[in-house]
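For this depiction, one protein chain was excluded, whereas all remaining protein chains were kept in their positions.
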Amino acid sequence: MDLAFVILVEMLYAVASLILIGAGLAVVFGMMKVINLAHGEFMMMGGYATITAVNLGVNIFVAMLVVAPLVVGLIGLVVERLVIRHLYGRLVDTMLATWGLSLFFIGLVTMIFGNTTTGISTPIPGFAVGDYQINGYNFFVILAAIALLIGVLLVLRTTRAGLVARGAMQRSDMAAALGYSPDRIYMATFFCGSALSGLAGAVFAPLVGLVPTSGGAYIAKAFITVIAGGPSLVAGLLSSAGVFGIVSQIFTFAISPVIGEVALLVAAVILLRIMPQGITGRFFKGRL
Amino acid sequence: MPGRFVKDVWVTVLVTAVLIWIMPLLIGTYTLTVLVIYGMLGLSLGLIWGFGGILCFGQTAFFGLGAYTYAIAAINIGESTLPMILAILVPAVFAALLGAMMFYGRLTDVYLGVITLVVTLILFKFMNSTAGPQYVIGKARMGGFNGIPGFPTLNVPGDPDTYIWGDPYFYVCAVLLALVFLLVSALLRSSFGRVAVGIRENETRASLMGYDVRARKTVLFAIGAAIAGLAGALFANWAEIVTPSLFSLGQSAEIIIWCIVGGLGTRLGPIVGAAGLAYLKFLLGQQAVVDNTLITGLILVLFVLFLPKGIVPALVGLWKASFGRRPLGRIHQARRMRGGERANG
Amino acid sequence: MVEVVLETVALTMRFGGVVAADNVNFKLRARELRCLIGPNGAGKSTFFKCVAGLQTPTEGQVFMRGTETTGWMPHQIASMGVGIKTQTPNVMDELSVFENIWLAARRFHPVAEANRKAQEMVERLALGPIARSTLGRLAHGERQRVELGLVAVGDPWLVLLDEPAAGMSAEDVERMTGIIHELNRTAAIVIVEHDMQFIRSIAKTVTVFHQGAVLMEDHVDRVMSDATVRNVYLGKKA
């Protein structure tokens, strides 16, 4: 019974981490049709921002939830102004340019911080469930993912900016027709997307050993989750993260972590084969 | 148009001969060999992406499969002729199956990219997890992360004791690249190649003309994989070790960069891009002032921003500005933009 | 009795709750020219797509020259000798006019024959001066003409055209009419069209679609003078 609970928590955690990993990419992809292959590096920089801030004496939660998103958001803003905005509408080119950026950032961070592993410890203690000990931080990650989904949903549903964003998602020329400069919208979107990536990186910082190449571990998963989710932002992210998280955890528990990872990938292939437009391209059409 | 092809053959033979003579005077043949091999790998993606419109994020999967197939077969068979053939066939068959799955499922664009990427990742993870003694094919241990070293290298066909290595191996690779280049040229001049370009331009129209787009794309995909497989086998012979890093994302992305920098929709572009960038990487390894990853990334960003068509088309464009007509079926900015719009739908 | 080249039996297409094509029974005889008209959303384009293999009907069957082709892929239908032109110009932008037409010809003929056929077609459509230009650089009317050329070069016995005259100049339309008449000597033709003037100039029998179903089917003059059809077009209740 205790074990069942532990497994449940681990599954929720796996789903939540996929949501966090995918969110920044999903926002940028969903609204701008830009696949940001430097997404993993944005997360990595979020981690570094957190650790640096904590080492400077900032409270860890402030560092994670405020400093990291802001720093990475600003980096994203610079990237958008310098590179991305020249490439709108050219999907493949943006992928290539952002891939170049990812290498660039790895190099840059290596030169600044060196290539040794860094990290901070978890701010939340573990606790016991019957005979088992669980990582208390798992709950924080799960909560963060839920808050993030609700937040995105609320912004899109209730605010004016959200309305414009939804319009832009449906048709990129619509917002322009409504009198909003698409340039501004894209800038704001990329900032938000980058900030979300930074946030995700920050949330994972206490769980991992951070190196400049850490981003590589995230990008493939983020990419797969977002594409398999399909066009709807929230529903897509939730459904594909749900499928992949649960599948991979089942196989991890039953067999081994390798098989868990491979199962995730195989599930992605099968899913896309059956639903070439992603889950929400097939179901939940037109929802958020 | 047989006349033009004959001209192609002469030009290729001549240029190859001159290069084989001059290049070893400038760069060591050992490094040249791998540049030639990368050129072939670049060409394989250039063919399917530049002329077939199939953006494969996992071309390196076929490269790696070719290399592994060769290594495993060579250990078991003890000579190199049959393993070389297998190293071409296995990736081709694998690509045909994968391609059939994707193209008959009407997957396009980004989705195609994701599937090829994911398949490459699966292979990478699988190869990495084969360190245990239970992963054996015949006499060959898969070796996991450390890969497979110490397999018999290329020998003169029919004479397993006479190895081809060093300078002769460079000549073998260079001649093979020239041959592959000619085969690709012939293919593109053939009806099959022209239809492939037509499919790249407009799939719906091609099918409304009565062409089976799915089958043709699958075949083209398999041809590309066969070339990548051959390059993989040559690489295995050159490095004398195969490791899972052949399947890595970095390797995969590098091939894409070669094509972009060299120029898509040309036969020469990907070869030039591959050889040029690989040599650059080799040169960068001899300095330690700036981080090399940073430079590679910067090059890519700058190319996409300022020379998105690549070096070769830019040069050809200059040339054409003063002479002659446009060449057949160049991929164009407009084409990539349409790719972006389609992803919207 | 002239052979029936295209027949649909109870063809129905639903999208979710919307019935885009409702129980359409349609017959076309060899060398007949038929126009499909109807207001926006009447189902004529859906019907067209189901016949051309671009969509698979929810129910019902399609027969071509007696062979059932329901659910076939477009290339299978095209391979039978059916020429199809879709609503938006579907051409290969980066290829030349000649290459475009050659590719269509090559599907049915060996290389040498295809070269000859394509050359012939270029001349027939007076595309000679622009034969080496890429399609992407051509004007809309020229693109439409090229597309018609690559439909015609396969010597089809059935031609399906979706709004061939859309957005063309009067002069272009006139030329188009000539080509269609010429095609009609060997092929049955289905034209989906909005442009009433064009229809009047070309059609004999017209099928009117309304709310997914066939409203009436008669000679063009009688259809044009029909009160119900007028009402449908003006948006009044039929």
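Points to keep in mind about this one:
For reference, chains read A, B and C in written order, and residue numbers begin at 1 within each chain.
Assume a residue touches a chain if its C-beta (ideal position, glycine included) is under 8 Å from a C-beta of that chain, and two chains touch if they have at least 3 such contacts.
Assume contacts and distances are computed from a predicted model.
Per the UniProt record, the chain missing from the shown structure is "ABC transporter substrate-binding protein", taken from the list "ABC transporter substrate-binding protein", "Ion-translocating oxidoreductase complex subunit D", "Hydrogenase-4 component E" or "Multicomponent Na+:H+ antiporter subunit D". In the entire assembly, the chain absent from the figure touches the shown chains A, B. Between the chain not shown and the residues B:Ala215, B:Leu284 or B:Leu302, the one that touches is B:Leu284. Screening B:Thr120, B:Ser185, B:Thr218 or B:Thr293 against the full complex identifies B:Thr293 as the residue touching the chain left out.
Within the complete assembly, B:Asn128 is the residue of B:Ser44, B:Thr60, B:Ser80 or B:Asn128 that touches the hidden chain.
Although one chain is not displayed, its contacts with chain A can still be listed: residues 3, 6-7, 10, 13-14, 17, 107, 110-111, 114-122, 124-128, 131-138, 206-211, 213-214, 216-217, 249, 252-253, 256-258, 260-261. Interface with the hidden chain, as seen from chain B, comprises residues 28, 30-31, 34, 125, 128-129, 131-133, 141, 143-147, 149-150, 235, 238-241, 243, 245, 281-282, 284-288, 291-293.
Basically, only the chains that are shown with their structure count from here on.
Where touching is counted per the definition, chain A and chain B have no chain in common.
Closest chain to the protein centre (all Cα atoms averaged), using per-chain Cα means: B. Centre-to-centre separation of chain A and chain B, using mean CA positions: 32 Å. Chain C has its Cα centroid 48 Å from the Cα centroid of chain A. Averaged C-alpha coordinates give centres for chain B and chain C that are 42 Å from one another.
Residues 55, 101-102, 105-111, 114-115, 117-119, 121-122, 125-126, 129, 249, 253, 256-257, 260, 290-301, 303-305, 308, 333, 336-337, 339-341, 343-344 of chain B touch chain A in their complex.
Those residues of chain A whose C-beta lies close enough to touch chain B in the complex are 33, 35, 83, 86-87, 89-93, 96-97, 99-108, 110-111, 172, 216, 220, 223-224, 227-228, 258, 261-262, 265-266, 268-269, 272-273, 276-278.
Within the complex, the chain B residues that touch chain C are 191, 194-195, 197-198, 201-202, 204-213, 325-326, 328-332, 334-335.
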